[in-house]
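Only one protein chain is missing from this complex, and each of the others stays in its spot.
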Amino acid sequence: MNNFTLGRYIPIDSFMHRFDPRAKMIAMLTLMVAIFIPSGFLGYIGVFLVICIGIYTSKLNLKFFWNAMKPMFFMLGVLLIINVLVVRSGDPLITIGSFSIYTNALTQTGYIALRLIFMVMITTLLTATTKPTDLTVALEDLMKPLKKIGVPANEIAMIISIALRFIPTLIEETQRIIKAQTSRGVDLEEGSIKEKVMAVLSLIVPLFVSSYQRAEELANAMEARGYVPNRDRTRYKQLHLKMKDVVLMVVCILVLGSTIGMMIWL
Amino acid sequence: MPIEIINLSHEYNAKTPLAKVALCDINVKISDGEMIALIGETGSGKSTLVQHLNALLLPTEGKIQIGDQIIEANVKSHGLKQLRKKVGLVFQFPEYQLFEETILKDIAFGPKNFGVSAEEAEQKAREMIKIVGLDENYLEKSPFECSGGERRRIAIAGILAMGPDILVLDEPTAGLDPKGAKDMMDLFKRINEDFHKTVLIVSHDMEQVMTYCQRVIVMNHGKIIEDCNVHEFFQSSDLLKQLHINPPALLQFKDLCKEKGIEISKDALSIEECVREILKGVKR
Partner (left out) sequence: MKKIEVKECTFSYDNTRNAVDAISFSVEEGSYTTLIGHNGSGKSTIAKLLIGLLEMKSGEIIIDGLTLNQENLYTIRDKVGIVFQNPDNQFIGATVADDIAFGLENHLVESSQMNTIIEKYAKSVNMQDYLDREPTRLSGGQKQRVAIAGVLAMNPQILIFDEATSMLDPQGKAEINALIHQLNQEKKMTILSITHDIEEAALSDHVIVLDQGHVVMEGTPEEVLCHEKELLDLKLDIPFSLKIANEFEKQGVKLKKKITLEGLVNEICQLK
């Protein structure tokens, strides 16, 4: 689990960490939209600058972002090969016999690569600088308007926060069961298909049984402490929008505006 | 099958920023047929040590010799699976590892994994269910119909069926009622005495340690800080208090007597001996 960077929160204190999670979420969404506007390379300058400032002020290691992007490179490689073979527009760049590589193959791959890289950087920036629980709270607030059309925003937030709370517990439990079954001779790596099926069953059944029991006990504990689904609750965690949060959102919206402008202008 | 642990250390997440030393320079020799208690505060490294005996964790330094098999740090070992057959490890709350439709199949699961034929494995299951004190007609039931205490017995039967020479148990009586706990400890004693298996029990319950075990190994911060005979260990509650261990009731009783001027010798480690000494003193 240790080299898994995508989506992981890094508990340090930085300028980026201190933004209101709602502001960060909205900023992320705006930039995502901007990325998908076909505005040419120039249009991405704004996005690029915001990301650079974001990374710089997050005090995060560049290597951290590099690690987050690694899984994408294979995909991009495949994409490049396909584009080189398929795209037949633009000027021929290199010609080997009857086969030519066209400039558009490279520019198109470049576009997609840039978009993906930006996307991963933005989401990494958000998740690395915002506690998962704060994201849940932000989500709950941002979904508030949806309550009017019957979306159970509070319940969704409760489900997410309980899921987040129990992920480490369940990982621990899974490791324990794996060890227990390994010592009973289960081999997860070798063996026939039938043996493998048994091996997986020997993990899943106990995990399911204990999770079910956990869920029941948790439900009892929640009810005993006065939780009633669909009833109003107050909330301990309150978010306060500050000036800098507003600035962040305005900047991102301006960036979006500029890419739209580029698209129309070019 | 004797066990020898030599200069064993274990570091979790070795060579990363999250590295944490869990065991430090452990040296232990365990002979055949011993019944040993492994005690220490939560987080002292007991579970980590126990998992090494089953090769679930491998030493980052030092080595372990179990029978003629050697597991050494930084040396690729073979036959770890065979080792697991020889050392039966019962985790805490083992009732949560049951998964088969019938108890028979669940007990036979371990032996079958180690290459025992289906018939032989079922034969083993029939034997073991009786040893753990349940009736043979349980075998066709689903383990999930049984009570918590029964399921724990079934899980232990599943380990015993693998025919280990050494049985290692991590807090086997946690959560059981007094009768259940006593029956469980009696079972381990029988396995030790009648079946001549080495038994190593991780326990927090000093009464159990005093009543059932012959030797005590105490761990603290990843080190072994005491390894001695039960009689020596329970000589006085001072040592125990130093080690943050709540003395067993008998020692508490002896201390109270001492406060009131009733002297009982340090060697008296059973209720019977203590009472005899007190009465001797009174009659004099």
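By written order: A and B. Residues from 1 in each chain.
The rule is simple: a contact is a pair of C-beta atoms (placed from the backbone, for glycine too) under 8 Å apart; a residue touches a chain by one contact, two chains touch by 3 or more.
Since we're looking at a predicted model, the values are computed, not measured.
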{"item": "Touch partners, limited to displayed chains, of the chain removed from view", "value": "A, B"}
{"item": "Omitted-chain contact residue, chosen from B:140, B:177 or B:238", "value": "B:177"}
{"item": "Touching the absent chain when the full complex is considered, from A:53, A:218 or A:241", "value": "A:218"}
{"item": "Sites on chain B contacted by the missing partner chain, in the whole complex", "value": "41-43, 147-149, 174-180, 182, 204-205, 244-246, 249-250, 252-253, 256-257, 260, 262, 271-272, 274-276, 278-279, 282"}
{"item": "Where the unshown chain meets chain A, residue by residue", "value": "132-133, 161-162, 164-165, 168-169, 172, 213-214, 217-218, 220-228, 232-238"}
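One rule holds for everything that comes next: only the chains that are shown with their structure count from here on.
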{"item": "Centroid distance [mean C-alpha coordinates] between chain B and chain A, Å", "value": "45"}
{"item": "Chain B-touching residues of chain A, taken from the complex the two chains share", "value": "2, 176-177, 179-187, 198, 201-202, 204-206, 209-210"}
{"item": "Residues of chain B that touch chain A when the two form their complex", "value": "13, 16, 18, 51, 54, 56, 81, 84-85, 88-89, 91, 94, 96-99, 109-110, 112-114, 144, 158-159, 162"}
